[in-house]
Structures are given as structure tokens and as C-alpha cells.
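The complex is shown incomplete by one protein chain, all other protein chains being positioned as in the whole.
Just so it is clear, A, B and C label the chains in written order, and each chain counts residues from 1 on its own.
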Amino acid sequence: MIIIIQCPDRVGLVASITTVLAKHELNVISLGEHVDKEEERFYIRLNVEQTKDAILLEQELEAVLPADSLITINPLPQKKIAILVTKEYHCLADILVRNYFKTLGAEVQCVIGNYDNLQDVCRRFDIPFYHVSHEDKTKPEFENEVLKTINKYVPDYVVLAKFMRILSPEFVANFPMKLINIHHSFLPAFVGASPYRQAYNRGVKLIGATAHFVTNDLDEGPIITQQTIHVNHSFSTADMVKAGREIETAVLAKALELVFDDRVFVYKNKTVVFE
Amino acid sequence: MIIIIQCPDRVGLVASITTVLAKHELNVISLGEHVDKEEERFYIRLNVEQTKDAILLEQELEAVLPADSLITINPLPQKKIAILVTKEYHCLADILVRNYFKTLGAEVQCVIGNYDNLQDVCRRFDIPFYHVSHEDKTKPEFENEVLKTINKYVPDYVVLAKFMRILSPEFVANFPMKLINIHHSFLPAFVGASPYRQAYNRGVKLIGATAHFVTNDLDEGPIITQQTIHVNHSFSTADMVKAGREIETAVLAKALELVFDDRVFVYKNKTVVFE
Amino acid sequence: MIIIIQCPDRVGLVASITTVLAKHELNVISLGEHVDKEEERFYIRLNVEQTKDAILLEQELEAVLPADSLITINPLPQKKIAILVTKEYHCLADILVRNYFKTLGAEVQCVIGNYDNLQDVCRRFDIPFYHVSHEDKTKPEFENEVLKTINKYVPDYVVLAKFMRILSPEFVANFPMKLINIHHSFLPAFVGASPYRQAYNRGVKLIGATAHFVTNDLDEGPIITQQTIHVNHSFSTADMVKAGREIETAVLAKALELVFDDRVFVYKNKTVVFE
Partner (left out) sequence: MIIIIQCPDRVGLVASITTVLAKHELNVISLGEHVDKEEERFYIRLNVEQTKDAILLEQELEAVLPADSLITINPLPQKKIAILVTKEYHCLADILVRNYFKTLGAEVQCVIGNYDNLQDVCRRFDIPFYHVSHEDKTKPEFENEVLKTINKYVPDYVVLAKFMRILSPEFVANFPMKLINIHHSFLPAFVGASPYRQAYNRGVKLIGATAHFVTNDLDEGPIITQQTIHVNHSFSTADMVKAGREIETAVLAKALELVFDDRVFVYKNKTVVFE
């Protein structure tokens, strides 16, 4: 049983929580706790050996915690996701493989592409693919069609697996902290378009990738995880794109694992991640 | 205030401990907890915002914990250490610099070398250096002289900072879990002598370093931390030795920081490290 | 045009080679060169901007190089491979995806599994899968059947993508430096069976993976590339296996890229890799 709680900090929170658990003879296997002193905010994630009636437990925890606590017990074991793509295959294919072999920690419901070249790989894994072209459409028209397609399902998260169109605040507002993007740079370096070209021009000695929640501010949402790899003068922009594929795939996979495993808390523009 | 506890696992330990703290209005800033299911053993490290009478607190914790619990409250803030060296300077100099600038988290009491070439750098930092040559001595004679020299001080830890003589079980028995070594390979690869030569001969593509507590079994004690770096065909054995210096220095520094900050628990042949 | 040469070292080899190229107005874009002083052996890999008749060029190079030089001009642009698997999917699926999207640098001809659970994913990518069970067979019988199946094709390399049976020297002898294995440890640590269990028991703070050519000595062949990642006390053996999957996949992918791109030279028990 997983219990996750986020609330204003005060003395005695760990004792209050674990005393409720001990009363029911529940054994804490592992426990991540964090207090953000600047925000005076408390975060805890408990992995409990046994299972107990969640509704009862939540009532008892509510009774001993601050009024505005966010308590989740036994979060959805199997999240459902929709995926948006453009043309690049690597992140999508990695997710489809994990989905097929049941190691994704979530279920892929559908894939929506503004190009159709990834339709065939989805078909091979029996995943519905919707081609929603952005051509000859206004941005609201395009986004409405994407939204309508997503809404055929009720995904818990929408994953932008190298989706290369900028989404409007109106669209983003539909999925607060439910929209996960992989950005092909070690943010905040190289925001915006063509980060590998920017990296080449700047002559950096490392490139990276960043998985983050999407908010209204482009490339500015809470960061989930990020990594870098070394490059050198011999890398053309194309070489960086190629090397970047590997790290983008790995970073998005790691971020999804953390999110689907309920290890990521969001507060304001930051995340707390209990690995 | 730091509180560290190690004991057999049972239900309710976190609640028992944190309830004692809450009773005294003590706020837990951060908390690392681990249950080893195979060993049925419980480990916790609590960082508490306020300070309280340690003796009283320990009594109250003892009252609610298993009989054979190991409880430490406010461990020594400033450990004292003795250092053994042979000829190589890099780990020693790094420790001396941190000691001088008060960022080591410990106080260097003395350095003992079986060669005398590191005497001058110790003198420059006003650290007593004892030259105890191993030449023309039996191993017991040599070790007795080292022991007698160490015993002029009462160090909490003895650090083998590239000390290249194998110590006897009799010597080691004087410092149970108090003897920290830096080994120049990613153990358990390349135990024994000349690991870089072994690495060269094997054609490995990475080399490493391992900091560990010394026990009777050579290179077999509990590992504190380890790292690797990439090498390639162009590295001669000498190049590996040179590259290895950097990583040995970094790994030993990291291990000492963890130990001096009371983040390392030892049980049987393994460590639990709350970073 | 790629030119790769391996030969005994002597003065003037680079001049001899590049003078032949300059005579034909060929421009060297990039060049990797290595002299192994212990073995007195010379290795060079040249990337040439233009293309030229390979047979003519080889004759001219032979004329200016030692008699026993190994010269390859324009190595096969598209290698063909057969893959052996047991039950684990991650390395295989990664290769199948790259094969499907034409980024593998090779063509997968067939997959042979001693279990049948990976048949379906092969079918989805239209790759022939052969189930050759080892049960109720002697080792020679099993290996003969595998060999016969491979020999339906003429693969340039045979990739052991988590194939968990030990192959006999007789079998290995069919594929000198053509048999590539991914081993789930940072060799030479944890040779043999269950390296993650060994790693857990030893309490290491990093785990790794090694891609190598298979020779008669188990886990002792020339290493192509290897990587490690950090683990800690909270990792069970199962957690290490899971984390290991990511690194095994990445290391094998990297090794295959290097091999298929003709960047790996083998001499005796070591590789020279021009990245």
C-alpha cells in the first residue's frame, strides 16, 4: 500500500501519520520525507507492507492532519495515458514496447500524430493511432480536434513524446499537471526551437534532455528529471540529434516510471521526487 | 540534532520514535529510513530542527524500542582521524586541504607514512608526520610501531589514504569499522595488487575506485561508495594510474563526508547510506 | 568512404597511406589512429569525403604497407545479423525497433529463442522467429540445431541479446569475432551466473553491463564497451535486475552501433575502438 501526503509543515506530522498506521499494525517498509523550509511545506511517501481499507485510513489521517492536506492512499495502480507525437519514433517506440511487455506501469490508450508516419508502428502493437494534421487549420481548430480525440478516452496523463507543436495555454489548461513533455536540452539552456543547433553553435561539451510537466510558460514547467551526455567538436548538429535520441528516450522513460509509480509531488513550479 | 537508530525490525518503530520526538515539540526536517527484509533489520536517521537533552531523549527512545537497539543522539560533531600513507600524495593532500579550510568534517590528528616523501606537505599544514618504515622489520614489528604511534592520539577513524601495505587481521582487529580504505578499482573487480595493470591487460573500458571499511578479508569489507570513469585503448597503465588519481581522491572524499556526517550504517558486510 | 587498416607498426605508415589518398585527390574528413607500443601494432580508420574504386585503392595501399596488413575499404554498409535470445525482451525489442526504423545500421535476418515467449514481438515486426528448445537435448544436439537454423542465413554477426545458455568452444569456433554478447555486470566483476544476486550480496554501490566478443573463455572475450550506474542499499536483487535492464539495453545498442559502423578493431584479447 502506498500513502502519499502533501500539506503545510508543522511539528509532529510524521508521528501523527505513523501512529495511525501503527494502530492498525501496518509496517512501514520504506519512507521518503521532505520539508521545504522556504515554502513551509511537508511531503511524505510511505510504502506499507500490508493493505487496509483506504477510506477508513484516509478519514483517520484527515483527523490528525492540517485541514488542507492532500492525502492519497493506494493511487491508481495502472494509469491510462494518451500520447502525442510528430515524426520522431524513438520515445514512442520505447513506450509502446514497455506497454506491450507490461513494464510501463501504465496503459497506452491511444496515439495522436500530426503526421502519419508513426501509424504503422502503432498498428503493429494494436494501439489506436489518430492522424490529426495541423495543416490548413488554425491553431484552435487543430487543438480542438486533438482535444476531441483525447476525450474519446479518459487518460490520467497525456505524454508529449517528441510532439513538436507549441500548445496554447487554453489547451494546456485542460490537463493541469497531467501533461508531460520531453524537451531536447538540459533546461533552462536552449529553450525554444532547435536546441541541438543552438548547442552546436554555442560549442557546448555536453547535451541533455529534460522531462517536465507542461504549464502555460513554454519550457518553464516543473522539471521531473534530466540528464546530460558528453559531446565534442566532432559532433555535427545531426550527430547531436542522433546522440540526443538515446538520452531523450532514457529521460522520458525514467520520468514516466517516477510519475506512474507515484513518486513525484508537484508544488508551485517545482517537483519533489522520492526515488 | 541528528538521531540514528539501528535495531531489529517490527511494526510501529517509526511511530514509536517520532511520537517521542513530537512529545517534545521536536520537528523532523528530514528522515531516512530503511528496512532490510532479508535481515529483518530497521535503520533510521532523523535530522531534527531543535535540540533537546540527549540523555533524556535516549532513555525515552530506549523505553519504546527493542532491547538491543543501537541509538545515537548528536554523534560527535567533529571526529578525529589518523591517516596512513605510503608514497602517493593525492588523497592525503585533498584531506589536508579540507582539514585546513575546516570543510573536512573531522580533524586530522596525525599522518603516518612508511616512506618519508609526504612529510613536507604535512609540515606545511602543521600536521604531525611520523615516518615508520617497514624496512628491516617483521610485519608484527612494523604494525606494532604504527599502532603505538596511532595510540599517541585517540582517533575515531583511521584512514588508509593510499597505504599500500596489507594489514594483518591482528592489526585490523584494533579498529572495528573504524578503518577506511580507498581501493583503486571498482571492487570486486581486480582485487589485490596492481589493479590498473590488471585493468590494462583485461582491456576494460572503465576503471574505478572503491572506499570501504577494512575487515579481515582483504578488499572484502563493507563498501561505502564507489565510482567509475571511462577509459579507452589509448590509455597505457600509466594513463590509467593518472586518471585513477582523480577518481580515488573524489571517492575517498565522498566516503569520508558520508561517514563524518553520520550517514553510514554498517551491519554484517554491508552498509546502509542515507545520502 | 571508410578505410580501416591494421598492421605491424613501422615509421611512415600514416604518410604512406595518406599519400596514396592525396594522389587521388581524396580528402580525409576524420581520422582515428592508434599505435599499441606493447604489441608494436598500428591501427587507422579514415573517413574520406569522396569515393574511389576500392580494388585499385587496396592494391596501391598494399604496395606501400607491410605484407600482412589487414586492409578494408568500404566495409559492408549494411551488415546482416542473427539474434539469439532466451526469455528477456528488452535488448531484443530495442534492436527490433531500430531495425524497423532503419537506424540499426544492420538488418535483422532472424531471431532464435530457446523459449517461445518472444515469438510474438518478432512476428509483429515481420522477423522470422525460430523456437529451438534446449530441453530434452544434449548440448551438442541443441547447438547443432541452433547452428543449422543460423546457417539458413549468412549473418555477418550473431548477437546474444540476453541468451542465457553457455555456448561450447565448438559452437563459438564457427563465429570468430562475429559473436557479440551482453553480460549483465561490469566485467571482470561477477563473472558467471546471477551477477545481480552476487552484486546484492557484495553490497556494491554500482552495477553495470559489458558488451564483448565471445571467445572460448566464458566472459573473457574482448570488451567492446561497458557502463555502470549507481545503486544503493534500498535496491533488492529484483530492483537491480530492473535497473540493469536499462543499462544492458543501452550498452548493447552502443556496442552494435560501434561494430556496425566499423569502429571496432580486435587484436588478441583487446579492442581498439575509434568513437
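Details
Going forward, contacts are C-beta pairs under 8 Å (C-beta built on N, C-alpha and C of every residue); 3 or more make two chains touch, one makes a residue touch a chain.
Note that the structure is a prediction, hence the values are computed from the model and not measured.
Screening C:Leu31, C:Ile71 or C:Val191 for touch with the missing chain picks out C:Leu31. Within the complete assembly, B:Tyr89 is the residue of B:Tyr89, B:Tyr153 or B:Tyr267 that touches the hidden chain. Think of the hidden chain as still there; on chain A it touches residues 34, 36-37, 186-190, 202-206, 208, 222-228, 232-234, 236, 269-273, 275. Residues of chain B that touch the chain left out of view are 30, 89-90, 93-94, 97, 100-101, 121, 124-125, 234, 246, 250, 253.
Panel shows chain C; residues 9-16, 18-19, 21-22, 25-31, 33-35, 37 of it touch the chain omitted from the view.
Just so it is clear, only the chains that are shown with their structure count from here on.
With centres computed as the average of Cα coordinates, no chain lies farther from chain C than B.
Put simply, the C-alpha centre of chain B and that of chain C have 40 angstrom between them.
Among the residues of chain B, those in touch with two or more other chains are 34, 37.
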